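What you see is the complex with one protein chain gone and the rest in place.
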Amino acid sequence: MRVLYFALLRERIGMAEEEISPPAEVRTVADLVIWLRGRSEQHDAALANPTMVRVAVNQDYAQPSDAVRPGDEIALFPPVTGG
Amino acid sequence: MRVLYFALLRERIGMAEEEISPPAEVRTVADLVIWLRGRSEQHDAALANPTMVRVAVNQDYAQPSDAVRPGDEIALFPPVTGG
Amino acid sequence: MTVRVQREDFDTGKELDRMTAGQTQIGAVVTFTGLVRDFADAKDGVQRMTLEHYPGMTQRQLETIVAEARHRWPLDDCLVIHRYGELMPGDRIVLVITASAHRQAAFEAGAFLVDWLKTKAPFWKLEEDGGQRRWVEAKASDDEAASRWNR
Partner (left out) sequence: MTVRVQREDFDTGKELDRMTAGQTQIGAVVTFTGLVRDFADAKDGVQRMTLEHYPGMTQRQLETIVAEARHRWPLDDCLVIHRYGELMPGDRIVLVITASAHRQAAFEAGAFLVDWLKTKAPFWKLEEDGGQRRWVEAKASDDEAASRWNR
């Protein structure tokens, strides 16, 4: 499973992407965010405020209850500010 | 008093403008339209349907009750279709 | 703030560039370009449109409505060009450009000005199609669109 970070989350976590293999009980977006927060202090601080984190699974916006599977491309980023 | 006609009204009445001197009792836009209808059969037919006639006094839209005075520029035309 | 009533064509891109060149407070620019369409009930002949107008009133009324738009929305700039004379399908008729710090102001002021042009600007369209000629009739839907700004 590949995880991408963008903008402020990328800077806070200190990397643009990482390859991860979470345990089988990580089944949803919500599970994954909790699991990622355990990876480092930076992860924990960057992902602590759920209103500041958006998640896309395979390049589509995802809800906390949506499934994540091995092979997925997961992206975590702050609320967008384009246009 | 100068009266201008535009578009379909100009064609039906058969002239683009005329100089008129209505009697003193013609005080409002409504009075004037009635008076103009008496000028010829063409005037009468062209101005018969009030929903198809708009009036401007001195280049501003006017209501039937608005005053008309000697020296005014009066324009009569169908509903507009620009834009 | 500029209003032009002219026989000549206009260049939307050039007008847009002129309005925004060197400006750094404008965040949003909306342009509306109106074009002559093929006539809905066309026969086989050459199609042509003639736009008649009331010159003195047009300029005066356009300046009034542009002032009204500036009063209602925070506009940095505004341009209205309306053509008259003979036009063919595909030709440009009207251009409205609105510039503001905020996109909603630019969009709303643009729609307001176009609705106003459709219902109040003293222009009349004559369509010719081969031997047929026909004055275009005003649409009730245009009056409805314009009435939403009466508040």
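The first chain written gets the first letter, and so on, giving A, B and C; residue counts start at 1 in each chain.
Everything below uses one rule, namely that contacts are C-beta pairs under 8 Å (C-beta built on N, C-alpha and C of every residue); 3 or more make two chains touch, one makes a residue touch a chain.
What you are looking at is a predicted structure, and each value in this text was computed from that prediction instead of being measured.
S.K.: Which shown chains does the hidden chain touch?
M.R.: Its contacts among the visible chains are A, C.
S.K.: So which bits of chain A touch the chain we can't see?
M.R.: Counting only chain A, the missing chain is touched by 4, 6-8, 56, 59-61, 73, 75, 77-83.
S.K.: What residue numbers in chain C mark contact with the hidden partner chain?
M.R.: Chain C touches the chain not shown through residues 11-14, 16-17, 20, 22-38, 89-90, 101, 103-104, 106-107, 110-111, 114, 118, 145.
FYI, only the chains that are shown with their structure count from here on.
S.K.: In whole angstrom, what separates the CA-based centres of chain B and chain C?
M.R.: Centre-to-centre distance between chain B and chain C: 26 Å.
S.K.: Find the geometric centre of each of chain A and chain B from their Cα atoms only, then give the gap between the two centres in Å, rounded to an integer.
M.R.: That gives a centre separation of 72 Å.
S.K.: Please list all residues of chain A that touch 2 or more other chains.
M.R.: In chain A, nothing touches at least two other chains.
S.K.: Please output the residue numbers of chain C that touch at least 2 other chains, ranges allowed.
M.R.: If we look for residues of chain C contacting two or more partner chains, we find none.
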